[in-house]
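With one protein chain held back, the other chains of the complex are shown just where they sit.
Showing chain A:
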């Protein structure tokens, strides 16, 4: 009995760690463009996003009842499997953060779950069709939908404001665009808190159910809701500056009208998709919107080398997190010592990635400087304040 409670405690802590990595991995979705166009100062942006994530976590009572969305069979799931899945997802999130690539935290979680479930119960525990409809197809659709919407919106806004040439008027419209962008980014943050914090709540609740602490079908206890909300808010406030840099200024150069169009497209796609029954990844929608907005401005350029690396990361998310999840599950199957080994490996792996990241730190002071990125075609203004308003 004592062994079960210790295992449960480990799973709960690991789930909160995943929630935390989810927060700082996804700050970029809401705030990257806001920071790169200078609508908000970096620290202000992450603080605002963190608060909205926290609020979002408490907003909705409709908790993700099936966290895996039908991809794996949740009945008879062992607590260790959840632990192994979380380990895979956390390590993949940290690795993509290290290389500064935006990738879907949900897909990492799905990957970890799939890998761990296959190792635990064989391929029959996976619903292959659901993997295609819930992960693969949305991964292609999200950037296309958001990208096309942002592209057209950017073209439209440049067409409508083409008569604005006066310096004072340009300043006034740029200010307006930034204000609009803040509103869109706020919506994305709020939606993120509601969706992703609830995923963690669902996982912890599921773990408590599989561990026999809660009755099946229970709602998450208040401490679960509160701790999940706080973990994601803290992660968001810490800011995944590496990913923010890639999304805000690495993929393309965004000016205020483009930033506004991109963020509005992302917010619309996220809300529309989750309410029309075809869920699309927040990260992939935002990345697509940024690229669409980049292409929408005359003379705008998408750095396809960075975009390609990002696409590769998306393709690898599921198998990579799955492999780690499977490996972790293989160890936890061996008994309590296996769980201990996995926990030690997780801490060691996270520590190693963190140490690697310190060699070339990216934080709020240099988030907009695209120093090591081969710019290729366009010249990059290093600070948003130095950028000229749109012409």
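FYI, contacts are C-beta pairs under 8 Å (C-beta built on N, C-alpha and C of every residue); 3 or more make two chains touch, one makes a residue touch a chain; residues count from 1.
Heads up, the rule we're going with is that contacts and distances are computed from a predicted model.
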item	value
"ABC transporter permease", "Extracellular solute-binding protein", "Beta-ketoacyl-[acyl-carrier-protein] synthase family protein" or "Secreted protein" - which is the UniProt name of the missing chain	"Secreted protein"
Candidate in contact with the missing chain, chosen from A:28, A:46, A:269 or A:362	A:269
Of A:77, A:187, A:204 or A:228, the residue in touch with the unshown chain	A:187
Residues belonging to chain A that touch the chain removed from view	56, 59-60, 128-129, 132-133, 137, 141, 145-146, 148-150, 152-154, 156-157, 160-161, 163-164, 166, 168-170, 172-173, 176-177, 180, 183, 187, 190-191, 194, 257, 260-261, 264-265, 267-269, 271-273, 275-278, 280
